[in-house]
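Structure, as structure tokens:
All protein chains of the complex are present and in place, except for one that has been dropped.
Coming up: chain A.
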Amino acid sequence: MNRTLRTAGLVGAAAMLLAGCAVGTGGGAGADADYDAEAAVEGELSIMGFSAVDEVAQARIDLAEAELEGVEVELIEGDLDIQQFLSAVATGEPPSLLYADRDQIGSLAARGAVVPLEQCIDGEGIEMDQFVESAVDQVTLEDEVYGIPEFNQVQITMANADLLQAAGVAIEDVNGSDRAAMTEANRKLAKVDGGKVSVIGVDSKLPEFLPLWVAGAGGSPISEDGRTAQLDSPEAIEALTWAVGIYDDQGGFAAVKAFRDSADFFGEGNQFATSTLGAMPMEQWYLNVLNDVSPDAPMAFDSVRGTDGEPIAFAGGSAWAIPSGADNPEAACRWARVMTSLDAWQAAADARLSAREAEGKPFTGILTGNTVADEAIREMVTSGGEPWDSGVTAMYEANDHTVALPANPADAEFEDAMQNAVNSVLNGEATPEEALAEAQETAQQALDEGWAEIDGGGD
């Protein structure tokens, strides 16, 4: 009997200990914070996921540190390590401020890992209407803003003008506006011999750019409210079928990817400089890479265009968010406000402009996620001559026509389901219809479970 009681006691104690270990921090923090743009802030500010990687970051850090005089800032540098963040949250010691990809914010918000910023925005006077609309959508869940966006990554069409001319095709044939023409252009541009690719005609950049092609066809992988997956929509099936066909016409994705992976993507021997790639959509930062390493590459640029001929870009970027349980939310909010302010972006643009002038290279602008700052910085852009100026024009055009996936509570599962579907088609394991039907089911289930937690007030 004594033994039984002792065992029961031990089990009970262990259960209490176990339950006590996993207290979690979700739900409440920062609620009693007093955000006031005029008030002085002090204490420590730990920031996770942000690095002083270049002059754009450093100029803004300098400004923010000056504004937050008296605050001891600690940068936990490197890209956000979600494991590191979750460990910090689980131990009840989250950082004061988080710098994350915008598409991570929805899931973190749904689980209570980051707090709504309404009070922060009001208190600090952050003008949310200055931000790019699609960027704000990405950090807004159930009408609550959970992140202050910054930077905007957009895609533009990049092409090798010499290859286009030799094949008798124009940039308009590879910008996505006419998909039949793009398929035909791909066939003309590609060089494949015995299953070996020596020139990629068009790279449709699957699996990552499926949402771009779906948006270009007038669809969206997910509904505007983030509740309903639309992966098996006719637009999605058509887009995937077409984009995979681009690879099939070149001997299949395996051959194209193997050739693509062997390229010196960031060096002088990149695919455009070596004339081994006809065209592809790519994020705007690659424009600077090309200009840096191969300024004489025979480039041609345009926006990516939808089937209606209008420019379109599938935007991404970063955001500042305040973790639940953060011990200095006031300083965190101030930092987010200053870092995304017009002054900060102008300081950043000045620093970048000086650096580029020192290198004798053009300043191609910065897409900040803040429309007012974007306009101001666009005025500072310096000419690099053609074709680079056309690239910058295409970049700003794309920035004015962005769409994005709305925040939702299952963004990781959703993207995983979507990419698995594309990969299974690329690997020859399923047809687009089959793959997308399965992805639709998986993604919808994840969304339903995520929204049920929010709607039901689940913890």
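Methods note: contacts are C-beta pairs under 8 Å (C-beta built on N, C-alpha and C of every residue); 3 or more make two chains touch, one makes a residue touch a chain; residues count from 1.
Heads up, the rule we're going with is that contacts and distances are computed from a predicted model.
Undergrad: Absent chain per UniProt: "Pyruvate dehydrogenase E1 component subunit alpha", "tRNA-specific 2-thiouridylase MnmA", "ABC transporter permease subunit" or "Cell division protein FtsX"?
TA: From the listed options "Pyruvate dehydrogenase E1 component subunit alpha", "tRNA-specific 2-thiouridylase MnmA", "ABC transporter permease subunit" or "Cell division protein FtsX", the omitted chain resolves to "ABC transporter permease subunit".
Undergrad: Can you say which of A:93, A:162 or A:416 touches the chain missing from this structure?
TA: Answer from the full complex: A:416 touches the omitted chain.
Undergrad: For the full complex, which residue in A:93, A:208 or A:327 touches the chain that was left out?
TA: Touches the omitted chain: A:208.
Undergrad: Out of A:188, A:227 or A:257, which is the one that touches the chain we can't see?
TA: Spelled out, the listed residue whose C-beta touches the missing chain is A:257.
Undergrad: Which residue numbers on chain A touch the omitted chain?
TA: 14-15, 18-19, 21-27, 82-83, 86, 89-90, 107-108, 111-113, 196-197, 207-208, 253-255, 257-259, 261-262, 324, 412-413, 416, 419-420, 423-424, 426-429, 446, 459
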